Every structure is written in structure tokens, then in C-alpha cells.
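Data block below; observations after.
The complex appears here without one of its protein chains, the remainder shown in place.
And then chain A:
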Amino acid sequence: MASAADVRSILSIPATSSSSAGPSQTKKPPAGSTRKPEGISRELYSLIGPSAPALAAQLAKPRLKQKPNLGGGGKVKWEWRKFKNNARSDSLELGHWVKATDDSNAEYKFAKYNIQPTVYEWSQDEYVRHLEDSEWTKEETEYLFKIAQEYDIRWYIINDRYHYPGGPVREIEDLKDRYYSVCRKLIRNRTWAGDEASKSQLLASFQYDKERETIRRKYVAKQIQEEEALYIELKRLEQTERQFKKDREILLRTLAGVDSGLPDIVEDDATLIVSDPKKKKLRGIDLDIPQTPVLTAPVMKRPPIPNKNAESDLKHCIIRHEPPSSTPATKVAHTPAYMRSFKLPYPKAAIAPRVNTLLTELGVSSSRLVMPTATNCQHLESLMDAATNLVELKRVLDKVDQDIDVLKSRLQIREEGGDGASIDAMDNDDRAETVEPEGETRRSQSVMSARSTRGRKNVSSSPAAFYLY
């Protein structure tokens, strides 16, 4: 017989707790989380305890993933069973697969969807008393009700199939109006079993205003017509715009040169759609993409560039510019055709007025050449260069002159003593013939202006010499 300590150790109950508990206290069963895993013997588990799950996992039998249990669980027996459809008037028996446990006498479950609309019928007496209508005969009314029932009061189909021999042409409104008015009259004039509320409700469901419907339909037709007209107008405008865009592109191309590097002109928005790869994918099946790799078709080559002929060039005054060899021959690097006179050099913005004046004095218009031949352009270019040089030189000369003046006066001051400075300044002002100076800044400005006028005078007096220079 095992001692209490053995029992304790087997059940892995700590000795302290057992000692505090009285003998009457029931022993707690081991918690669910520390239950012995399967595949490991009880003795072994008590020795190693729950802290060796890896070992337990190895010892446990491998198991397959548990199958999902989708209701029932047990096997379902199906059987082929004949059934009768209550919605049918004959004795046709069709067969289908049902669970063997299903009630074999149950009503066919789809029979309940067979709903027939209420059929209104009338006696000869009722017709004479309430339903007489100058537009309709009794026979045609009966025909209408028959066909309405046949097509479950689907008015568009009734209207489509309605063909009463000898009757006038009926619009869908006429049919609806006659049907609903007959129904209303019958309900109103018959004894009503239920309460008033349900009667008025039923009457309301048969309410039909022919006038309003006719007007509405007319509006709908008119609106559709208007919308169509607008849509066609819109399409026309789009077309015009496309044409305009196309023309503009052609014009631009003509102006900027045939191979001007403009992207290919899109003739039609449509072509864009075609090249849209997304769309192609969407309708993959219809597309005109070869399923199997197809041999590439022979590609047309461009006509060769005509031979350069020096003689004819000379004869027709054609001058060819070799493209710069340093840049790669891409579209970006390509220079389009341009007018020669557009590329004439402009003087620098700072000295442009002076250069222009100079040229005007020479009788040359810098902005427009009457005959912008290659030679003339060259001449004008060199003249422009010379003029620019002249103006630049003059500026440098002036600066040097001024520096000499300043230095001279400083020398004078130094020779005369400290207070000669203001006098010299005054003298300088006098020479420039300016009004009473107010301060240093003002004075220097006038100096500048004086110099500039003088400089201009000098330039204009001896242009030829400078040109030669």
C-alpha cells in the first residue's frame, strides 16, 4: 500500500498544501490545462511533469487534420423519387433526388410560387348595367381580360400580343384604362364582404388616370427625342473639335518642319482607345491579337534621302548645314528648319539701345533685313559684332578717363593740403554744368550722365574709325 506521500507525489500535489488541508477536504482534481497528454504513460508523466511538451508531442501518435463537421454528421441517404406537382392540373410525375428522410407525402415545395392574379368576371346583366362603353364591345373586353390573365398583367407584353381581329388600334393606355376601370366598377358595385378600408385600398390599387399617363408618355417621348438630338449635336461638335485639332497639328507641322520632332499626330481619339492596353485585356476574346506568334510582316522602308548635289545646291542657292557631330542624332537634338533672319544675333540687353542708335546712324536697320541672304546676314552679323565691340571699348575708355581724373584731383588735393577736396569737387560739378548739388549721391549721378552723353557724342562723331578698329 502506497503512503500518503507517494500519492501526493503521484498526483503532483505540493506537500505544504496537503498538510494545511484537513483530511475531510476533498482532493482537487488536476486542472484541465495540466491533464496528461495522450500517448504517454501515467507514471512517466508524473515523473517528468507537464514541462516536457516536446517529448509528449514526439510520443503522441501522429494524427491527420481534423475534418470539418458540416452539420448532421451522419451519412445522408438520397433517393430518386417521383413527385407530383400541385401547380399542375394533370397527373404528370417527374422524378428528382431527395433525402430519404424527407416526407414523401409533402407538397411540392415550388408549387406555392404558382400565384394566379384575381380574375374578374361578370354576368351579362352586370355588363349592361355598369360596364357599357362606347369604345369597347363586350367581346373585346372579354378578350382583353383573357389576355391580361394569360400574361399576368404585364402590360408591355399584353400590348405587344394584343390583337383583336376587327378591333381598332389600341394604345397601351387604352388597354390599361379599360382594364382598371372595369375592375373598379365591379368592386364598387358588388357587395363587399370585408370592411370599408380594405375596399378603398383595393380600389386605390386599381386607380388609373389615362389623361395623365398619356401626357406623361408624350413628355417622355419628347424628352427622349430632345436628348437624342442633343447627343447627336454633341457628337457633331466633338467631331468638329477633332477636325480642328487635326488641322492645327498639320499647320504646326508645316510651320515647324516635317520632321520637327513633334509627336505623331493623333487623327482620332479613337486610335487612342485602340492602343489602350487595358481595354484590350478586358475584351481579350474579340481582339485581333494573334494568339500564336506570327511572323512579322514585311516592313516598308523609307524612301532614301536624295543625293546631295553640290552643283545644284550652288545653282539654287542652297546652303547645307552639317548637323553637329557631337550630339546624338535623336529627335531632341534635331534642329528644325528655320528662317535665316530669325537667327540674327542680338546685342546684349545692357548695351542694346546704344548699339541700335549706332546702327541707325549708319543707316542700317538691325531689326529687319530687306534681303536676308546668307551674305547679307553675315555682313550684318559682323557689323553688329563691331558695334558691340566699339561700345564696350568706349565704356572702358570712359572708365579709365574718369579714374585718371579722380587720381589727378587727389594728387592735387594732396599737394594743396587737406581742405582742397570740396573745391575740387565743386570744380568737377561746374565742368559738368549741373545745377546746385545737394549731396554726394546726386553729384555722382550727374557725373555719370555727363559722361554718358559725352561718350555717345564721341562715338557718333567718329564711327568709321572705331569700325576700322
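Following the convention adopted for this analysis, a contact is a pair of C-beta atoms (placed from the backbone, for glycine too) under 8 Å apart; a residue touches a chain by one contact, two chains touch by 3 or more; residues count from 1.
As a convention for this text, contacts and distances are computed from a predicted model.
You can't see one chain of this complex, but its UniProt record names it "Actin-related protein Arp4p", from the set "Actin-related protein Arp4p", "Rab proteins geranylgeranyltransferase", "Proteasome subunit beta" or "28S ribosomal protein S17".
Note on the undisplayed chain: of the listed residues A:150, A:209, A:226 or A:247, the one touching it is A:150.
One of A:100, A:203 or A:224 touches the chain omitted from the figure, and that residue is A:224.
Looking at A:5, A:92 or A:128, the residue that reaches the missing chain in the full complex is A:92.
Chain A residues in contact with the hidden partner, per the touch definition given at the top, are 85, 87-88, 90-92, 94-97, 108-111, 113-114, 150-151, 154, 156-157, 159-161, 172, 217, 220-221, 224, 227-228, 231, 235, 267-268, 270-271, 273-274, 283-288, 290, 294-295, 297-298.
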